[in-house]
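Presenting chain A:
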Amino acid sequence: MAPITTLHYLVVAAALFVLGTIGVLTRRNVVIVLMSIELILNAVNLNLVAFSRLWGLHGQVFAIFVVTDAAAEAAVGLGILIAFFRNKETVNVDEVDLLKW
Partner candidate 1 sequence: MQPVATTFFFYLLAGLTVASGAAVIMRKNAIHSALALIVALLGQAGLYLMLYAPFVAGVQIILYAGGIMVLFLFVIMLVNIERAQKEEQFNKQWLVGIVAAVALGALFVVVYIKGQALFPAHTVQLPEESNTQQIGVLLYGNYMFAFEIASLLLLVAIIGAVVMAKKKI
Partner candidate 2 sequence: MLEYITSYLNSNTTPGQAGNLFWAFVYIVLIFLGLSVAVIAMNWLERKILAHMQVRLGPMRVGPHGLLQPIADALKLLLKEDIMPERADKLVFWIAPLLVVMTAFTVFIVVPFGPTHAVTDMNIGILFMLGVSSLSVLGIVMAGWASNSHYPIMGALRSSAQMVSYEIAMGLAVVSAVLMTSLHGLGTYGVATGGSGTGTLSMIEIVKAQQEQQTWFLFKFFPLGLIAFFIFAVAMVAETNRAPFDLPEAESELTAGFHTEYSGFRWSLFFLAEYSAMIAVSAIAVTLWVGGWMRPFPNWLSGDTWDLVFSLIPGVTFILLGIFAFVGVRRMPKHPYFRIQTLGLAGFGAVLALIGVLLFIPPIRDRIQDIYWFSAKVAFSMYMYIWYRGTFPRYRFDQLMKVGWKVLLPIGIGVLILTAIMGVVL
């Protein structure tokens, strides 16, 4: 087997990114869409940390900030979900259409 280079990690990150994007574009359950967004953020993190082996520790510091932001965003997103669920009793993305014409 070939030795593991940075390219291997970047391909794994790209695969996770694609899976997350498919989740966001195709699923109808809001909670699973939010989890797919977390997958996308993780793919970005893996990319950053993989490159930090080549360029220094700045990538890891950026990755820590990304994790912090992901926590904040997950909290607010789930708060919005709960507020919406209280009004309309559904977790279906297609039914979030109160502002549609």
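The candidate set was assembled so that all candidates are chains of the complex that A comes from, given by their letters.
Heads up, the rule we're going with is that contacts are C-beta pairs under 8 Å (C-beta built on N, C-alpha and C of every residue); 3 or more make two chains touch, one makes a residue touch a chain; residues count from 1.
As the structure is a prediction and not an experimental result, all values here were calculated from the model.
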In this complex, the candidate that touches chain A among 1 or 2 is number 1
So, in the complex, the side of chain A touching candidate 1 is made of residues 1, 3-4, 6-12, 14-23, 25-29, 31-32, 34-36, 38-39, 42, 45-46, 49-50, 52-58, 60-61, 63-65, 67-76, 78-83, 85-86, 89-92, 94
